[in-house]
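A quick write-up on the structure given underneath.
And then chain A:
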Amino acid sequence: MSIEMRNLNKTFGTFPAVRDVSLKIETGQLVALLGPSGSGKSTLLRMIAGLEIPDESRQAGPEVLFDGNPVGHKPVRKRGVGFVFQHYSLFRHMTVFENVAFGLRVRPRRTRPDRAEIDRKVKTLLELIQLQSLAGRYPHQLSGGQRQRVALARALAVEPQVLLLDEPFGALDAQVRVDLRSWLRKLHDEINVTSVFVTHDQEEALEIADRVIIMNKGRIEQDGTPYEVFHAPETPFVMGFIGAVNTFRGCLNSSRGIFGPLTIERRDFPDGYPVAEAAEGGDIPAEMFVRPHEIELKDKREGALSIPVRIIRVQPAGALVRVEVRTEGGEVLTAEISHERFRKEVLSPGSLVFAELKKARVFTRTSPV
Partner candidate 1 sequence: MSEKTMINPSGSLRIFFRGIDGGVLIRRGLIGITWAFLSIFLILPVILVFRYAFSLGVVAYLQSFLTRDARSALGLSVFTALIVVPVNAVFGVVMAWAIAKFEFRGKNILLTVLDVPFAVSPVIAGMMFLLLFGSRGLLGPWLQEAGIRIVFARPGIVLVTLFVTLPFVARELIPLMHTQGTEAEISALTLGATGLQTFFRVTLPSIKWGLLYGILLSNARSFGEFGAVSVVSGHIRGKTNTIPLHVEILFNDYQFAASFAMASLLVFLGVLTLIAKGIAESRENYREH
Partner candidate 2 sequence: GGQEDSRRTLLNVSYDPTRELYREYNAAFVEHWKNTTGEDVVITMSHGGSGSQARAVIDGLEADVVTLALAYDIDAIALHGQLLPEGWIGTLPNNNAPYVSALTFLVRKGNPRNITDWDDLVREGVSVITPNPKTSGVARWNYLSAWGHSLRQDLGPDFADILQDPRRQEEVYEAQERARDFVYRLYRNVPVLDRAARAATNTFIQRKIGDVLINWENEILLGSRELDEAGLEMVIPSTSILAEPTVAVVTGNADRRGVSDLAEAYLRYLYEEESQEIIARNYYRPWDAGVLERHRQTFPDLEFFTIADVFGGWGEANRTHFVDGGIFDQLYLEQ
């Protein structure tokens, strides 16, 4: 089922939690809503579920459409969405089995499956979440990860066509989280449903979503594939929020950019020169962002984007070696290089090397490059 939102706004008191969001999610997608705390992710999700009513706006009426049909008038229990909370919110007085069966048992008599059918369905679901053997347990007898899986199965039991998850792994240990992530991805692929999940963990979003929607202060900052938001962030906010980043503050004019230790001629910019407007007036303030893995450390200066730096700390534990360096101006940069490279170069704290920027994104106040 596709989900469409048009002109959604939500104000609490005078605080605008969601501002003018329009969005379409295609059938079968797994979409991540990513953003810092308080950015309105939960509120948006709850509006989709019908747990929050969008503000009436002056202009075009706000709408939530499922498969093109407005559902604004439908209460939550008629929308056919599965909703999963961060804290599982399992029914404490019911066993795992009863929790999962709940949605079937409360159906009106006409559409309620018979006992055997419910039994069969629940068993299938418990197999899906690999908890067949724990059907008789109560929630307090389960681990966090198991509870979360039960919560998911419970939501799936009513065969929703839309699955909404509000920080489904937020309450779990780092280790368990990582395991459940790929499990959720697999599950989504198996059962063919449209899923939207909220997270403030960028790794989680990048790893499992087909599409990442980044929210900030109630608005959508960027909407794209994980690759796009990581490699082609459209705003400084997205740049900073997704992945680690080194920031250089400086300015641009028609012929060159000056960022702290670096003066870069127009032709030397690795990814083309920032916007036209820079060409016209005088200097305009700008920020340059470079990701750690986009910095190479070499023993001699190469090209225009090379800065002499001194190594402060080397941290070789991990898939990449993280090296902290200090520029002559005193700024600290982080570079991430591969172990192969690390073995080749002599990179011990104190030694002087050159940091070469292989890629750099520049944002002027108004627009990105």
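In the analysis below, contacts are C-beta pairs under 8 Å (C-beta built on N, C-alpha and C of every residue); 3 or more make two chains touch, one makes a residue touch a chain; residues count from 1.
Inclusion criterion for the candidates: all candidates are chains of the complex that A comes from, given by their letters.
No experiment lies behind these values; they were computed from the predicted model shown.
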Please name the candidate from 1 or 2 that touches chain A in this complex. 1
Mind pulling up the chain A residues that touch candidate 1 in the complex? 49, 51, 75-83, 85, 87, 89-94, 102-103, 106-107, 138, 140, 151, 154-155, 157-158
